[in-house]
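Of the protein chains in this complex, all but one are displayed in their positions.
All chains are identified by letter, namely A and B, in their written order; residue positions are counted from 1 within each chain.
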């Protein structure tokens, strides 16, 4: 896989356009909004859609009934729609039961949710797996309703909650190896742009890009509803999940915050080191945090029975920016430049994984004579030649069959790209060869030696 | 073992009263003072008294002759007792040989010990295993003697040093397992309150408390003279000492200083991690220091031939407070509140050890559906419900048969108590089960996997 000349400005705009197109759709953990979303993604890259019937047992869970909303509102006694689903699908508490009632203010008030700190924002609330109903509204709307508290309100949730199916999408790009990189983004949030559309858009464009490239690994992209969708996917793929050698959960990739990486449960998996290396050499500030069993679908993929080597890449982390889970997570919050930057970092991680092999110096006793091979005056050959010259020496010295290129880059405090270039230069001069069965493929730690006999001084 | 509603104020007063009763007794490494002390402890909890005859070979040592003092003094030429054993048993250098002599000032001066920095305090000195004699006195008494230097002095040490026995006490509380927790306090110091009466009192009250409780471990309390007593006990228990899985040497537990913990020789034994966890979550400042082969009887228990996993719990460490080994280590130095706090910390450590098992999540693939079990809205159920909710998720994720609850608490940065409560909740819902042979019982490190097959994704 070779680096490309991607125009990141253009890419950022395309990502933002895709998000803008997906934004109005009312997604939930089931229902037509998910199908519509996957259909749009399918226009960019072929998505295989899976439907799993309500009632299906999935691990410890059961696929719930399907929920779809046609309309919902709160009208005052004069018939005015003071809260109107047609203006925001966040107004209805997700998975509210169908309803048509006239209610007093006292009763209605029990079912209203607002954000007092942000009087113009509508919060996002869910009521999965509980037989209830509710409305989310801005504080200003709430005050308007309260002003009419003396008279009854008409409340309508024109929804269906019935047997149907849970929908998820999958893209599988076979590579030279059946070992997989799994990339997951949740697809269950209504009109919010950063959470989860940014993740979907970046993932879809990664898939689109990778589909045209030579791939060492196979790539699997999963667009499934949060929690129940990940559990459903895991349940149906239990036998093959061992093929997942590296993975990322993508979410919240469009805001202007610094990148945040949450490590896998293992904490030192190759994906963890790869992401941290890319971020450390990105030139931007970033944070890394240890795995916790909270947050996005890492909690399913990293449950102890699976323990997949998957981290979570975000910009501002969930719960750590004010617009999180509100109507203010809108198309203004996500920026083309941030989206393109997130995509680019993901691709750098993938390029690292693709190229992170274990090599062996074929002339390990003393330095080989670089001069007669034209490898000694690299510093004169181009602007960053001095760094490449150093990289050549680092690779020669540490490519002893026990270290991945990433480990050599870490040891040398050099970027992966120049170490990889040095390795390719040495391969071309027959000074380096890959170990057939690499530690990288096995996700082994740095201390596990390659199966190849290491050269010894006898 | 359940936490109790202990009135710590009352307990502190009882501990201080016990110390006050033991304070006047003249203890030494042998003699009737030890027997009298053990007899008083026996009033609180049954103490088995062992007598080991002088001349008995114990490891590399020999039990010495028994030493008892009836009286001792220095009289001036007018017959006035300027230094009088009846006023403080610290006046005589411990194990001084019996003596009745008239001596000049020049000779006497060679046998006097004072503390120049503290003119009113009497130092504590010993002369075990050497045939000599001496007096300890305040600087003021010294000056008074010196004023009479022109005339002879009468010196009397009315003591016996003859074959007898070394005495130590033992309390054994059998538990479900023969694996033992060993708690040791030395019993050889004369009238000093912190060193060693605080340790004896706290240990005796721990034994009293544990005697009424269900115990997973067996508990053994040893009250023996420092060094020779520990060596004697080790010599006589050499075959069974492998049962000791955890242990503490208790000393200096009554002053107002912060708690100090000195780690076992192993440095990362379960007792070390347990004590450090309890101290870190105690809300008070504390210190931990690495093992050194100096100080209390850890140096015997942690000698390389035994290497028992035993730490030492103190408040101000030995040698690190001015009253150490002087007459100012008196009943004012030790405070009821400090004594009760020390006792309480010891009990927390014991409760941690009792409950520190290795568990296995019985539904390890994905999260189990907590909602239908009433385990998802714990944050609403009580004030600290949100922490309990987190603890439930931490335990589910990390109880994979390879980690103790303490290791999970450390990983989660939560207190042991809430992690344990989460585990119990999960056990009641059939989501968690103990591993039969636990790492805890074997004192294994975190990296040693449980013998149970860990769940895998296949």
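What we mean here is this: a residue touches a chain if its C-beta (ideal position, glycine included) is under 8 Å from a C-beta of that chain, and two chains touch if they have at least 3 such contacts.
What you are looking at is a predicted structure, and each value in this text was computed from that prediction instead of being measured.
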Inset, instruction - Consider the whole complex, including the chain that is not shown, and state which of A:237, A:363 or A:379 touches that chain. - result: A:363
Legend entry - Of B:59, B:289, B:362 or B:417, the one touching the omitted chain in the full complex: B:59
Inset, instruction - Could you please point out the subunit A residues that touch the chain left off the display? - result: 361, 363-369, 371-372, 390, 393-394, 396-400, 454-458
Inset, instruction - Provide the residue numbers of subunit B that touch the chain removed from this figure. - result: 59-61, 129-130, 227, 230-231, 234-235, 238-239, 241-242, 265, 292-294, 299-300, 302-308
